[in-house]
Every structure is written in structure tokens, then in C-alpha cells.
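Sharing a structure here in C-alpha cells format.
What follows is an incomplete set of chains from the complex, kept in their original frame.
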């Protein structure tokens, strides 16, 4: 199995390392659960899973000031929401369309948001969050809050015009925003290599005179975290935006229904050997930061939390019909 | 045959007939389209003619228009109609106006196939029916059929038409079944409404997704109360077949208009206004009723989502209200 990069291990508290591990487990368990619920017909609608991409998400978020810094995310936003510490009960309730959900059952999987927690929201439109991200960054700059914004998107989103316009605008205004492309190599069925004429999109940073960073192994939690720590510092110091790209892989189909003909089972299996969670677990064990028992306890806690969220969601009320007519306009 | 298969058949027949016709869009190839509307076509027509694109709606629509101006006949799979927002310049400022601005030179034979409406639990950014926007723009044709046969006949007509066409499909209805003529020369006229059911008591005008529900409601009020509903299926919204609507209203004197799009500034409002300014007005013996999608973003929760769109039951109630002059 590929190793986790061990650089800087001493700089990070054990507590934080365990939090990150727990975060990844929560994502994995939560999404596995939702997947089963979709198959049983309990969850309607389109859902996009973060399974396989846990490190790419958690490593980035962990480098932020959680609860203060901001993010925007995309249709595949479960990982980011959980990494940022959303209430799992409410998130599960939302995915089941319940009144107790994050969005009162009106948004669902593609619109999970947690404004108080700094999550400006998932987005059903590819590239739809990029404008918001630079606008949020503009506010931070004007109001001198010291906060930064991370704009999450996929590899497929990089060919939307909004990518170009927002990176350019952020670059000329030196906005505190990190454009973060999680490259899982496909946009639905389309390999990224077939829709760009260069090797990696992070190189496009040059078009905007900003740094472009590459995280070749986005399944290596510490590699992601270390790179982000460096970038976050750079952006927070007022140096303007950065483009980052990490390579990872989604184990499941694009969405809940995906025949998957565009990639081979071997390819998927190959990636599973580079599993971000197993690798980080090994890293924790290798560095004697935890025992097998600790790991089991964390795993158990995570599973329980997800079970708990399902219970909460199942026992929550449906939204009332009247509620459909509320919340359109702010007072 | 399902609507999905009717679409595949219509496109495939036209592609066999005319080598200039091709399909382009995100994941139309090996994936077979987001809604399976091009399954199997890559195998028959190859990559050049079943053309996968980057996620670049502006470039897709622009390239389609440029190709159409220079001799090809592209079909664009927009997938969710909500994404058409990124194509608006190309559709509205370019495709619709170019021929006119150039004083009648050039033509732009392109079809934008867009999956409209909700019903699949995908929430506010994946459930819109935006046809009214396009009917407002001179230079565009807008088609919204409601049966598999009409889908086939009108999609073929759209592909053969020399102008930009917005072609609505309904994501909730890709599996809807019906008889479909297998004749590759089966083409329906653009701009002709179809009386899907004759009746003398009340006219219901509708199109697209709502046709099925209107037909069911008409059936029910007939069985239960003997009410004879005339169902006018517009099929084409632009150009609108005013005549058929007006004649029907003159006959019945009562009219209900139904669409799934938001009520305010939805296309049935235009139909209402058309009736109210026409000679049919003088034959009306009751208000012109509208039943449409609610003016709220489509909620995710499926019970709420369902309640936002006219149901068979509400259509039936409105018909009875009209007939009983309440």
C-alpha cells in the first residue's frame, strides 16, 4: 500500500490527527449509509458521494480556521460539509427531506449549507459556486476580516467559463481565495484527459499570474494537509488567490444511477489499494499515535454517529405543505 | 415505445437520412446521455457524430450555432434545462437574431433538446421549465410534446427545420409509453396544435408534461359526471397555433389552461392573454382559469415537490369549477 507522507508529523497535535481521521470515517460511513438508503428507496433524488475522496477533502478543510474561514462547494459536497463539522443529524435529515434538515428538507444533498459554520453551500450547477466564492472573498478583503475562502470544484468544472472569469477577477483584485479542484479524473463519464489539451489544469494558474499547486497524491491526507497549510498561510497573508489541484478517485458511480461503462473494474480496484483512510490509519499506527483499539473505538464512534443520524432523520417530521411557500424572500 | 426510445429513434433516423445531422453534448457518448437518450448511438454513428463535449455550455451552444451557420445540422443535448442559463447569449442574442440582423442571409438549423420539469427529487436547480423565456424571443421555435409519438414526429421536424429550435423533454416522462409510428417518414408539422380529445363543455389547453394529467382528468370527469372536455395539446408553443385554441374556446365558452412551469409569466399566461384579446373573448361564459406550477423554487422533499405541480385531482377540480360556473 502507498504510504502517507510523514513530513511535519510532529507539528500536528495528536488530537488534530485523530479528528481528521474521524472526519474521514464520518464521510465514508455517512455516504455508505446514504447509498444503502438510496438503494432501499428511503432517500430520493440525486446524490453524489465523496467515498474515496476523503483525504482530498479533509486535508484541505483541516488547514482552515474552522468556524471562521469560508468555503463554497459543488454537487459532490458531502465530504466538505462533514469535514467542516456540520451536524450529521441535520444533514441526514436534509437528505431524507425532513423538516429538521439543514435546509428544512428544501435543498437536499446538492444544497447542503451551513452558513454559521462557514459553508456557503453546495451547488447543483457545475461552476455555480465560483462567483460566490470570489464575492465572499471580496467581502473579507474589504472588511479586513482576515478570513479566507476555499472554492471547491471538480476536474470537469475547469472548462466552464466561470472558472476563467472568476480566477481572473480574483487575481486582479488579489482576493483571499483558494480555488481547489478535486480531480477524480472524470466528469460523469468524461475523462478529464479527453477534455483538456494539457496534462493538468493547475497549470492554468499561469494565465492569471497566480501560483498553481499540484497534489499528486490526493489520497495522502498529510500531503494534502501540508500543502494546504502552506497555501492557506500564503493567502491569508494577503498575497492573492491560488489554484490547487489534487488527484483522487471516486469509488462509486457519478451519482446514484451510473452504469459505469466508462471505466474498468481494474481501475477502480487499483485505486482502492490507495485508500486514503486505510493509509492514514496505518500512518497513525506506524507513528504509534494510536493503538488498534483506539482505531476501533473511533470507528465505532463514527458508525454510531451515523446510525444516530439515521434514527434522528427517520423519526423527524416531514415539512408541512405551508413551509413550501416560505423562505423565498428575506424580510 | 417509451419517450426515450422515440427520441433515440427520431435522432437516429434523421442521422441516417442526412449526414450533416449530428449530436453533441456532455456525456452523450459512452454514457448514453444523462437521461439515456442516446444509448446505443455511439456504436452506430461513432465519436464524430455522437460528440462528447467538455462541460462548457457556452462553447457547446456557440459551436453548434457556428456549425449550423456553415452547413451542419447539430442537435445539442442540453441535459437539464436549468443549465441552458449558460447558453443564453448564443441562443437569444446570436441564433435567434443572426438571420434577421444579416437581412435574411444565412440560416441556423440547430435543435436544443432540454430536459425540463421536476418529478425526480432533484430540487430547485434541476427542475425548471423555462420555455416561456424562449417564446418571448422572436427567431426561435419552441416545441413541447406530450406523447411518445408527438415526440418522435416533432423532434424529426425540429431537426429538419432550418431555424433554431428549443425542444422540451420532461425528465419525469422519459419512461412514459405509447404507440409510435415506425415509419421513418413520420414527421409532424411544427406550429399545429392537436385536439387530443374532443368535447363540447369545456376546453383545456395544455402541452408537454401536463398533457398526460389533463387527459386523465378529462377521462375522470367524463366518467364521473359526463362532462365532455376538449383537450387542446399545443405541442408547439412558438409559433402558437392561435386558431385552434380560439376555435375550441368559441365552441365551449369555458377554458382552463395548464402548465407545469411557474405560474407567473408562464407560457399559459400568454395563451390566456391571446384568448382574452381575441374574438373568443366574446364567447367566454366564465373567467379564463390557469392552473400552473406554484411560484416557488422547486423544493427537494418529494411530497412538497409533488404539491407544487398541478395534479390530476386539482385539474379535475378546476374543470368542475368551470363547468359549474363557480
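As written, the chain order gives the labels A and B, with residue 1 at the start of each chain.
The definition used in the following text is that contacts are C-beta pairs under 8 Å (C-beta built on N, C-alpha and C of every residue); 3 or more make two chains touch, one makes a residue touch a chain.
Small disclaimer: the values here were computed from a predicted structure and weren't measured.
S.K.: Assuming the shown chains are one of each kind, how would you write the subunit formula for the complete complex in this file?
M.R.: Beyond the single copies shown, the full file gives A x2, B x2.
Quick note on the criterion: only the chains that are shown with their structure count from here on.
S.K.: Report the inter-chain centroid distance for subunit A and subunit B in whole angstrom, where each centroid is the mean of the CA atoms.
M.R.: 37
S.K.: Which of the residues in subunit B come into contact with subunit A in the complex?
M.R.: Answer in residue numbers: 26-27, 29-31, 34, 52-59, 82-83, 85-86, 120-126, 294, 296-297, 299-304, 307-308.
S.K.: Considering the complex alone, what residue numbers of subunit A touch subunit B?
M.R.: 44-46, 94, 97-98, 103, 105-108, 110-111, 123-128, 156-157, 159-161, 187-190, 194-196, 259, 261-262, 318-319, 321, 323-325, 328
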